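Structure in structure tokens, see below.
Heads up, one of the protein chains got dropped from this complex, but the rest are sitting where they should.
This part shows chain A:
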Amino acid sequence: MTDLTERAVRPAPPAPAAPVRARRVTPWQRAGRTLRTLATLAILFFVLFPVLWLALTAFKPASEVFSTSVVFAPTMDNFAEILGGASDLSRSLVNSVLIAVATTLISIPLALLAAYAFSRFRFPGHRAMLLAIVATQFIPGVAIALPFLTLFRALGLIDTHLSLIVVNLSLVVPYVTWLLKGFVDGLPIEIEEAARLDGCGQVTLLWRMITPLAAPGIFVSVVFSFLLSWNEFLFPTFLARTEASTLPVALMTLVQPEGVAWGPMAAAGLLVMVPMLALSLLVRKHFAQGMTMGAVK
């Protein structure tokens, strides 16, 4: 199939050796090419349209939000309303940033140490622990949120940043450990052996050699950690509805008795979405691998 399509996008060779055959294939190729282009455009539309529509709505004046027109005078009203206006979400924005940063700062060092151990050592329980780490991906969020609801109630930690950071670790630490293990596996072991022969200790080795070498992997892990914490919805609805609420949960406050405030909702949605879109484009190649926990090569 590849061969066929490659030929389809290249200009037809001048004076082919078998003119009869070439003439017979060409109309098919042309039809195939057109069909593929149309299908690609359809995919592009499917992928991008909801994002574009949300972005468009965010800049619409209140009078145009409920129309499907694309011609309007863009305004920043919706952003003004959610950042300091009537339905101020700036506090949730700050919460989201704080919680995602803290979760990442705590998770990455823990995960890097564990990933290094999984990659470089064989020890009793090695395989079982790796499988257990993959298995955490299958746990439903409610099962984790419920015990923390009662625990944090007893400790007086409901609706605090700390509670969300702790619970987010359940998502991020196993995931990033697995991701980083893959990266450390790819580092040449010879460098470590040479450094060890030169009398380099374990701590120095990790800090001076592994960390810089694994920097691209650490960057990818930071992005994933951010993404998971930033988009998380179930834990904050359970544990932090008001004071420590994050942006995705704060969207709920725009669902008002008289209806959904779609203009401000779209503007807030853009705030939630844009940083993650930008980051995900940076680590695009690692997404598929990260999602399947390394099963897909």
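Definition applied: a residue touches a chain if its C-beta (ideal position, glycine included) is under 8 Å from a C-beta of that chain, and two chains touch if they have at least 3 such contacts; residues count from 1.
The criterion applied here is as follows: contacts and distances are computed from a predicted model.
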Tell me the UniProt name of the left-out chain, picking from "Multiple sugar transport system permease protein", "Toluene monooxygenase", "Putative DNA modification/repair radical SAM protein" or "Cytochrome c-type biogenesis protein CycK". "Multiple sugar transport system permease protein"
Determine which one of A:62, A:101 or A:129 touches the chain that has been left out. A:129
Touch with the omitted chain, as defined above, among A:182, A:217 or A:269: A:269
From the list A:31, A:80, A:94 or A:142, which touches the chain that is not on show? A:142
Can you list, in ascending order, the chain A residues touching the missing chain? 1-6, 8-9, 36-37, 39-41, 43-44, 46-48, 50-51, 53-54, 57, 65-68, 106-107, 109-111, 113-114, 116-118, 120-124, 129, 131-151, 153-154, 166-167, 169-170, 173-174, 177, 202, 227, 230-231, 233-234, 237-238, 248-249, 251-252, 260, 262, 265-266, 269, 272-273, 276-277, 279-281, 284, 287-288, 291-292, 295-297
